[in-house]
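One protein chain is absent from this view; the other protein chains keep their places.
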C-alpha cells in the first residue's frame, strides 16, 4: 500500500513530543528569590502556578493515553493521519505557553480572563483534534479495531461530552476564571479516570 | 557487512532530537508581563513570535516526515549516513536560535533583514542535507526501495523545487523580510501537503 | 483482555520523561557572570547547586532503574498501572523545581529548611509510588515474575527501608538541612549500588 508508513516512528516521535511538553511545564514554575525567612509563604503564594501545572499535566497525560489507545488500533498510518498527528503535536507542544500565562496573571482582574480563555481554547483545540483523529482511525482501512474493547468504548463515549465541557468552562471563565481552570482539570480527570471502569478488577471480568 | 549499524537507534536518537527541537520552540515565545488590562493586546502584539513558531514547527515537522520516509527505505545505516544524519540533527537543533532572532527583531528595520536571512540559510541548509541524504539512501546498497511508492516519488519530485524556493525567498527577504518568512512557511506546507496526493483516498487506489 | 495496553509506549513515554527530567536538572545550575578574575571561586561557591544536581540525578536514575526492572516483569499494563505511572511521571518531572529551591536557598537560615523539606517530600512521594507500583505489578495477572531474580529480590528488600530513610532525613532536615540533602543522596546510592550484589561477578554465579 502506497503513501503509508508503519506507526513505529510516529509513536516514538509523538512520545518524545508528549514527554517533552509535559516535562517542560515545570520550567514555568519560577523559584521565589530573595525571600529569606518567608520562603514557604512565597512558595504557597504562587499556587496558581501549581494549579496550572497540574491542569496541563493531566490534560497532556490524558491526551497521551488516548493517543496510545489509538495507535494501538492501527497497523500503519496514512498521509492524512501523519499530518493530523503533526497538527496535534503542535497544539500539545504549545500548551506550556498558555500554562505560564495562567500562572503569571491569575491575580490580575482582566488579564486572568484572557489567560484562562487562551488556555481553554488550546485545550479545546486538542480535544477536537483527538476526536477527529479517533473517528478517522476507527473508520480507517488500517484499523484493527476490537469494538468490544472497554478502553475503546469508554474513550469514544467520553470524547464528545469532553468537547461540550470545554465550551461550557471557557464561557464560565469569562465571569469566573479560576472556576474555569478547575473545570479544565475536572475534564482531564474524567478522561483519565472513567467512572465505573478504571480498575484491574473490571479488566479481569472480560 | 562491516561499519554499518541497524537503523533502530539512529531512528530513536533522531526522533528524540526532532521532538525536542520542535518542542523547545515554544520556549522562545515570551510571556508578556506587567501588562495588566491589555494582556490580550500584548499577546497579539507579539504575532511575529507565533509566525516564527509555526514556520519552524512546520519545517521541522516536514523534515521529520521526510526522514521517516527515508529510514523506512533502509535496513542498515552505513558510516556516511550516520555522519550525515548527525550533521542534519545539528542543523535541526539549531533552528530555535534563528527562530527567536526573527521573533524578537521583526519590527526593527535592518535587524529583521539579518534575522530572516539567517533563518532562511538555516532552513536551506536543512533542505540541502535532506536532499543529499535522500539521494544517497536511494542509491545505497542497504536500500529496500519501492520505486512505485507514491510518498517516495512525491518527496523526490518536491525536494529540488524546495531548494530553489528557499534561495528565491532568501533573496526576497533582503527587500521584504516578512514576505520571506511567509515564503518559508509555504515551502514547508508544500512539503507537508503535496497537491494531488495526501489523502487516504489516493492511498487506497494502489 | 480489555482495558490493557502493551507496555511498549508506556516504556517509551516514561523513558522520555525520565530522560528529560534528568537532563533539565543542569539548566538549574546558573553560569556565574561578570566574575572576571575569580570565576573559579564563583563556580566553587555554588557547590549547593552541584550537590542538589547529583542528589536529584541519582534519585531519578535509581527510579528509572526500578521502573525498568518493573516493566521487564510485565506483558501488558492495565488501567490502574497506566494511571499510577502518569502520577509517578508527574512527581519525577516536578523534581527540577525543589532541586533549584535547594540550590538557591541553601545558605539562608530558614529558607534552606523549607527547601530541603520540600525536596525530601517530593523524593518520598516518588519512593512511595514506586513501592505501590512495584507491589501492584508483582501481584498482577500480567506479571511474568521470576521470584529468583536477584535484581527483583534486592529491589523489594530495599524499598521499605528507603521509605523509612526519607522520613528520618526529612525530620533531620528541620535541624540540619545540609545533612538531610546528603542523606537523600545516600538513599539513592543505596538503591543504585546494593551492597553484596551489583557486580557482574554475582550475576555470573547463577
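The chains carry the letters A, B and C, assigned in the order they are written, with residues numbered from 1 in each.
Going forward, a residue touches a chain if its C-beta (ideal position, glycine included) is under 8 Å from a C-beta of that chain, and two chains touch if they have at least 3 such contacts.
Just so it is clear, the model here is predicted, and its values are computed rather than measured.
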Hidden-chain contact residue, picked from the options C:71, C:100 or C:117: C:71
Options B:5, B:44, B:171 or B:186, residue touching the unrepresented chain: B:5
Chain B, residues in touch with the chain not shown (by the definition above): 1-6, 8-10, 12-13, 15-17, 19-21, 24, 27, 78-83, 86, 89-90, 93-94, 96-97, 100-101, 104-105, 108-111, 114-115, 118, 140-141
Residues in chain C touching the chain absent from view: 11-12, 15-16, 18-20, 22-27, 29, 31, 33, 35-37, 39-40, 43, 53-54, 57, 61, 64-65, 68-69, 71-72, 148-151, 192-193, 197-200, 202-204, 206
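Everything below uses one rule, namely that only the chains that are shown with their structure count from here on.
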Size of the rotation, in steps of 5 degrees, that lays the CA trace of chain A over chain C: 90
Gap in Å, rounded to a whole number, between the CA centres of chain B and chain A: 26
Of all residues in chain B, the ones touching two or more other chains: 16, 19-20
